[in-house]
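The complex is shown incomplete by one protein chain, all other protein chains being positioned as in the whole.
And then chain A:
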Amino acid sequence: MKPLIDLRNVSKTYWLGETEVKAVSGISLPIYRQEYLSILGASGSGKSTLMYLIGLLEIPSRGKISFNGRDVSKLADAKLSHLRNGSIGFVFQQFNLINKFTVLENVILPTRYSKTRLKFNPKNKARQLLKDFGILDRQDFFPNKISGGQQQRVAIARALIMNPAVLLADEPTGNLDSKTGPEILRLIESLRKKFKTTIIMVTHEKEVANRADKKIYIKDGRLVKKYL
């Protein structure tokens, strides 16, 4: 089976003034369709950079990233954004909803950046997702008027509206209480079957990471243990 996303010896370096910071160095990692992968690491380990590389928000300094067999490491911004729009869904620790938009407007926002003809009605689909997640009655609320768990559900709905192949979740429970956190985790995990989505979970919590089929541990920008 061919990997959906294939990282080959990928490095990412930043320049902080005169000093070169190696956020990710020499990581090779194949990610397969409908896989549930977790990336475990302490803060500053480079796990977020790795996630952004996988999520096509960053291009590697060295090495190669393939998406669906196509080399995407040197794609121009427009094509990369396009691919991100149609194939990647992000869920963040801070929810990252746009506060001046209502819940419904937040969910349909990605459809506005689609360069291809949509095969669905954005509003209908958004409402269906909100209904599935039990928050349809919040569709006209602004994000700061609903609870954290509800906000994260909205963020997940937004991540799913374009039917992405991959859902990238960056510490999705980090801002939630002990009751809501597991609910959100279960919701994310359920998407794999329901939407045939590949799930990549970035976390610093072992218990969260352990729920995945496959986990990698990253330290100082390098893979420490593979496929535990």
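Descriptive notes on the structure:
Here is the rule we use: a contact is a pair of C-beta atoms (placed from the backbone, for glycine too) under 8 Å apart; a residue touches a chain by one contact, two chains touch by 3 or more; residues count from 1.
We adopt the following convention: contacts and distances are computed from a predicted model.
Of the candidates "Alpha/beta hydrolase", "Efflux ABC transporter, permease protein", "YceI family protein" or "succinate dehydrogenase", the chain left out of this view carries the UniProt protein name "Efflux ABC transporter, permease protein".
The missing chain, though absent from the display, is touched by one residue of A:P110, A:G149, A:G181 or A:G221; that residue is A:P110.
Of the listed positions A:S11, A:Q34, A:S61 or A:S81, the one in contact with the omitted chain in the full complex is A:S81.
Touching the missing chain, out of A:G41, A:G55, A:G181 or A:G221, is residue A:G55.
Interface residues of chain A facing the missing partner chain: 48-49, 52, 55, 57-58, 77-78, 81-82, 84-86, 90, 92, 96-98, 100, 109-110, 112-115, 158, 162.
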